[in-house]
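Left out: one protein chain. Kept in place: all the others.
Order as written gives the chain letters A and B; numbering starts at 1 within each chain.
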Amino acid sequence: MAYNYSNINDYDVLVIGGGIAGIEAALNLAYQGYKVILVEKDLSIGGKMIHLSKVFPTLDCAACITTPKVSETARHPNIKIYTYSEIKDIEKLGERYFTATLVQKPRYVTDACTGCQLCEEKCPVVVEDEYQWGLVGRKAAYIPFSIANPRIAAIDIENCTFCGLCEKVCAAGAIDFTQEEKRSTIVVKSIIIATGFNLFQSERLSYYGAGKFKNLLTSMQMERQLVPTRPYNNVLRPKDGKVPDRIAYVLCVGSRDKSLGNPICSQVCCMYSIKQAQLLMGALPMADVTIYYIDIRAFGKGFDEFYKQGVGMGVNFVKGKIANISEKENGDLILRYEDIDSGVLKEATHDLVVLSVGILTNPDFEKLFKTTPLLKDDYGYVRQVSELLSPSKTSIDGVFVAGTASGPMDIPDSILSAGAASTEASVYMKGGAS
Amino acid sequence: MGENQKIPKILVFSTEKISDPAIDLAGLLKKHYPPTVYVVNVPCSSSVKPKWILHAFKKGFDGVFIAADGSDCQYSETCTFNTGEIVRKTHDLMKKKGIEPSRLKMAAICSVCSDPFVKQMKSFIEALI
Partner (left out) sequence: MRCRIGVYVCMCGSNISDYVDVEKVREIAAENPCVVLAKTTMFACSDSTQKEIIEDIKVNELNAIVIASCSPKLHLFTFRNVAERAGLNPYNYVQVNIREQCSWAHSDNPKFATLKAIQLVKAGIDKAKNSVSLEPIMIKAEHSALVIGAGITGMKAALALANTGTKVTLIEKEHYVGGRIAQWNRLFPHNDPAEKLVKTLYEEIIINDNIYLYTGAELISKSGSVGNFIVKIKIKPRYFKSGYLIEQCIEKAIESCPVEFDDPFNYGLTKIKAIQQNHIGQFPYYPVIDMSKCTKCGICTDICADIDLEQKEEELELNIGAILIATGAESYQPPSGEFGYGVIPGVITLQMFRRLIDLNGEKLIYNHKQIKRIAYIYCVGSRQYDGENQYCSRYCCTAAVHTSLIVKEKFPEIVNIHLTRGVRTYGKQEILYNKSNLQKDIYLQFDDTPPEISEENGMINIKVVDILTVKKTIELDIDLVVLVTSMVPRKNKELENILKLPIGRDKFYNEVHPKLKPVETMIDGVFIGGNCQAPMNISESVKSSLSAVSKMNALIGKGEIQLEPSLATIDKSICVWCDECTKICPSDAIIKTEYNGKPVAEINEANCKGCGMCLPVCPTNAIQLIGYSDVEIESMIDALASYSPEFTI
């Protein structure tokens, strides 16, 4: 196969994934003078973090931290962002280069879009909004979410009825139904894998009734109910719109469970549950919040203090693994669990239950490479070949891993991991051993 | 309330990185607040001089609101305290000049706190009428 060598100096580093780790790595490299191409499969960069409410243990608003980094990334002259795009067929090219195919999927809206949302207003199609985790609807012509970057609309072609209203109303003439998938070959010197994680699909657990019981939410759905830009502007029970007052958290859903093939701890669920519990106590001062746990893993800087703060605020901590959940007619949920304190099986009724779902690998990275695969570890994450001395090194020289692609971690750890990956990529490109 | 009653004018000191994005977001989501709310940007809510606030009252503003960084401040953990001090000092100066201290308010507005901002503005205007 012949390569187009004319674009060999366009970029130094390919960063795959525009979540907080990818953004941090891209910025670090850009500030050191490297040309970075950042490829994100979603319509906006910002990853999962941009959708969070507040973050532990400081309770800063997540958007306050993410959006400045996101816009810094977007306007940095050394970073070229491709959203709604994917990377395929990475191969080594000689000793110091990689080639890869960049696939730009059509969003049917050009860069001329000003984000005015007129198309969204006029679009007659309503579908479930994946960015609100299905809590509310969105249009087929839509801006993904209010703080998306780029703030450019997209047409959800699968659900579009081609009524043409959006095209008519767009003053910028940005709607373009003739867009097609574009493929191009890029050449880079180094690659950073920042493909992030997937959340455990709680529907796998029939004994919890996830997907069946209306008042059973996942922690990400609760997160969306707690953000200032939340869909209902209040915390509500999905079944009847009532304000809940006995809320339960079930920890270790999909984590620390050999039977599910995920024996490891997800590292963040204890803390985000304690955080949500604290936010709930603020939003619903009359509500009781109970957290059912196996061990509380409040290990990071300021975490145990944050846990104690939760206890102090009146969050009820119950040591015991939930065996199953059943639904009452009024939508309340009954939790059966072995109460470790008393040693007996107990039942408790709650009117809203949150499953603190764990982190799983996002296996997308396995599909990136053409001939030599990137090795994974026992849990499906990108394998760290020198975990202690070079934590971001992978099985392929010149390919580095950042953030949760290498294992569960919280935001501060992801940011540090991205910092390490950018440094090791820089060392690699300078030809030095690291 | 008379037919042609003036709507009170509010000057908002907002910060570029934290509260201004929230005020932008309010507009973006078409959450309306009275048009007599005017925003002036500063880097940090702890940088507002009492002199500027008094100047605004002298020139005819009915209220001044500091949209504070609160704990999201990127410069200092003591931001909330510092901004509070500015308000306290200015309240003293206002009393001396016979300006009702309730005409100066502050509240922390995070970068996506569009609702709290709109609520603050509406209730402040109400209070000033």
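The rule is simple: contacts are C-beta pairs under 8 Å (C-beta built on N, C-alpha and C of every residue); 3 or more make two chains touch, one makes a residue touch a chain.
Small disclaimer: the values here were computed from a predicted structure and weren't measured.
For the chain that does not appear, the touching partners among the shown chains are A, B. Screening A:295, A:347 or A:397 against the full complex identifies A:295 as the residue touching the chain left out.
Here one chain is not drawn; of A:120, A:288 or A:304, the residue touching it is A:304.
Remark: the omitted chain is touched by one listed residue; of A:12, A:86, A:351 or A:424 this is A:424. Residues of chain B that touch the chain left out of view are 1, 3-7, 9, 11, 20-21, 23-28, 30-33, 35-36, 38-40, 42-44, 46-52, 55-56, 59-61, 74-76, 78-79, 82, 85-86, 89. Residues 28-29, 31-33, 55, 57-58, 60, 65, 68-69, 71, 75, 112, 114, 116, 118, 151, 170-172, 256, 258, 263-267, 295-305, 308, 319, 340-343, 377-379, 384, 387-392, 407-409, 411-413, 415-420, 422-424, 426-427, 430, 432-434 of chain A touch the missing chain (whole complex, contact as defined above).
The definition used in the following text is that only the chains that are shown with their structure count from here on.
For the pair chain A and chain B, the distance between C-alpha centroids works out to 35 Å.
Looking at the complex, you find that chain B touches chain A at residues 17-18, 21, 25, 28-29, 71-72, 110-116. Interface of chain A with chain B (complex): residues 58-61, 63-64, 67-68, 146-147, 227-229, 233.
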